[in-house]
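Note that one protein chain is taken out, while the other chains of the complex remain in position.
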Amino acid sequence: MENTEGDSKEELRLMDDIVIRYLEKPKLKNAVFVEGLPGIGNVGKLAAEHLIDELGAEKFAEIVSKHFPPQVMVTDGGLVKLVNNELWYVKGAGKGVDIVFLVGDYQGINPEGQYELSDFILQVLQDLDVKRIFTLGGYGVGKIIDKPRVFGAATDEGLVKEMEEFGVVFTRSETGTGINGASGLLLGLGALYGMRSVCFMGETSGYFVDPKSARSVLEVLTKALGVEVDFADLEEKAKQIDSITARLREQQEPKPEEPSKDLGYIG
Amino acid sequence: MENTEGDSKEELRLMDDIVIRYLEKPKLKNAVFVEGLPGIGNVGKLAAEHLIDELGAEKFAEIVSKHFPPQVMVTDGGLVKLVNNELWYVKGAGKGVDIVFLVGDYQGINPEGQYELSDFILQVLQDLDVKRIFTLGGYGVGKIIDKPRVFGAATDEGLVKEMEEFGVVFTRSETGTGINGASGLLLGLGALYGMRSVCFMGETSGYFVDPKSARSVLEVLTKALGVEVDFADLEEKAKQIDSITARLREQQEPKPEEPSKDLGYIG
Amino acid sequence: MENTEGDSKEELRLMDDIVIRYLEKPKLKNAVFVEGLPGIGNVGKLAAEHLIDELGAEKFAEIVSKHFPPQVMVTDGGLVKLVNNELWYVKGAGKGVDIVFLVGDYQGINPEGQYELSDFILQVLQDLDVKRIFTLGGYGVGKIIDKPRVFGAATDEGLVKEMEEFGVVFTRSETGTGINGASGLLLGLGALYGMRSVCFMGETSGYFVDPKSARSVLEVLTKALGVEVDFADLEEKAKQIDSITARLREQQEPKPEEPSKDLGYIG
Partner (left out) sequence: MENTEGDSKEELRLMDDIVIRYLEKPKLKNAVFVEGLPGIGNVGKLAAEHLIDELGAEKFAEIVSKHFPPQVMVTDGGLVKLVNNELWYVKGAGKGVDIVFLVGDYQGINPEGQYELSDFILQVLQDLDVKRIFTLGGYGVGKIIDKPRVFGAATDEGLVKEMEEFGVVFTRSETGTGINGASGLLLGLGALYGMRSVCFMGETSGYFVDPKSARSVLEVLTKALGVEVDFADLEEKAKQIDSITARLREQQEPKPEEPSKDLGYIG
């Protein structure tokens, strides 16, 4: 389209599809990566954020992208924050493991975006000498679970055996036909980069955010990482959710102690 | 795909994703930018267009893009206009402020388009020496509001305090979880360009175009800009809308003065 | 994504977004362009194809594109044809006018594709020395029309006046808020290329393909082009459609000559 009027047409450079801004470039060794983006029951997000808090990890990079929704979040006091993903790290946690975390407001909102974001992250991780990937998510079962199991999927049989020791359940039938989104792609694309990866999926109803399922996932993950954390915060959150769901159930159930008006007339 | 028949394949240059055509290149100093694209209740659009009229601003650029709907508008007399966004400016308004306006037929119709258009605009603004951004929009509350408040969100605490002086309400709970579209992105991406920005959102039902809410927003904005404008036109539009909504409410309410036929027979 | 196994990764060239294959490159002078792609009531398509037949135009180029549906048409005898758009031409028609036609199976299936295809076509037209554009379409009114009027929209007032002479109706209120798709974009983008353009929209119910409306459009267009054509084929098609719609109406209407069983018993 040429300009037939006016004097000039500006050829302006557009924003890249994915932009990373480093606050710091950590030097890590044989690092382990933990992904906890939003998903079913926000199990992965709750688990990763809890670990970040408990291990005192620090944010070192922010990622913004056209593949996220065109949105800013309004934080306390009226300040805005462009929706993003964030990378955090901790050095020498527990028995000496370096860990990189990925958390954020959203996953990519379309298939191409999901692929590009996961591929982008994997290249960042290669750069950081990450050798092993843990992705965290929920496995929706459509009913409230008292003791959520943790299902697994991995890139090789050695990892399967290793993780079974920590109580992870690896069976085809239970995990259905596939793992969608970042938790799956980071494994599938990661394998092409030669990275050994495992996905932990905590059983969850899928109806609420599920701190109980997040705790189940963390109990396995902390063993695998060789770190120890306190679960008091997650327990507190789980109690709040339990009390909300209990109230909801009460409202739906018949209440024998409160006879209906009609029955009362009969008496 | 090669050509197996025929003599030639044309490699034609395609239209850029976003094209700007300048009618004029204004020289501005410490300019302020006001965005008023279509949105909830068309509050921002009404406010920005009213300010353009009252301050006698002039159009200096037109933006067309693949991220807009594939459509022409038919104007009076049967002339067509490709849907676009427009940039207008005024120099030395009120106490001497240079203002750039963005108005238009549509926002970008998909997330990537929204990011690209906002990023494009920000680069144009950098070029024009714009230092501060005001984005205008509506905040839908689902009921008709007599005295619409103006909610705010900003890129720094200094701006929050400054705008609170003019009656803007900055609270997390009121503004919910996010601001979508250009009004949010120009703030979020603008911060990466080092621009101080604030978004004004007028309370509105969300069911009608809302000149009353636009006026509330303008009362705040004109104070912030140090300009004075007449609101007669907006008041006139507000009266028209009020009379339409009043008629709609009448049609839905029971009318005691007009007894139903059935009751009449009884009498 | 690097390859960690295997010996080679192929970097293959992908198909262009739009590919044109010329069967012939006509030399034209001050040519006129007529667009008749599928749309409301297929009015434009019927009109353009009728004109191609009557003037004995010849196909000179085929356009395939990722912006069309991923589909082949199966023609008589089981042969396949990739869905496409086609360019046809005739030299020295009527009083000596060179005409280029655009017809096809589909318009672009998303907004970006619509923009890219229209822009692509306009560059081809520039190359062919096209000076004036006629786009043809239907204007849906939601009821069956006996004598369809032809509404117009144009890029300049001279064209508006010229076309009013042929009975085209140019009013803002009648044509609503916009013209979607190729019929609109070719005008809007064409103006940026300096091309004078007009769109003819035949009134149509929008429920059926509408040869009657196509005829109304052609009566105007042939006057504007200075050519004469026979309408027998379109009349025949119109009769077929009339007979189908008449039967449909009969089925829905009460039939007085066939009393209902209940009434029969009373008698």
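A, B and C are the chain letters, set down in written order, and residue numbers restart from 1 in every chain.
In this section, contacts are C-beta pairs under 8 Å (C-beta built on N, C-alpha and C of every residue); 3 or more make two chains touch, one makes a residue touch a chain.
On a predicted model such as this, the values are computed, not experimentally measured, just so you know.
J.: Which one, A:71, A:155 or A:204, makes contact with the chain that was left out?
T.: A:155
J.: Which listed residue (B:23, B:109, B:192 or B:241) would be found touching the missing chain in the intact complex?
T.: B:192
J.: Looking at the whole complex, which of A:53, A:112 or A:165 touches the chain that is not displayed?
T.: A:112
J.: Just checking the interface: what residues of subunit A touch the absent partner chain?
T.: 15-23, 25, 64, 108, 111-112, 114-116, 118-120, 123-124, 127, 152-157, 160, 170-172, 175-182, 184-185, 187-189, 191-192, 197, 199
J.: Which residues does subunit C use to touch the chain missing from this display?
T.: 1, 3, 5-15, 21, 64, 66-83, 109
Here, only the chains that are shown with their structure count from here on.
J.: Using Cα averages as centroids, what's the distance between subunit A and subunit B in whole Å?
T.: The answer is 35 Å.
J.: Subunit A to subunit C: how many Å between their CA centres?
T.: Inter-chain centre distance comes to 50 Å.
J.: Please set out, as single numbers or ranges, the residues of subunit B touching at least two other chains.
T.: 15, 21, 64, in rising order.
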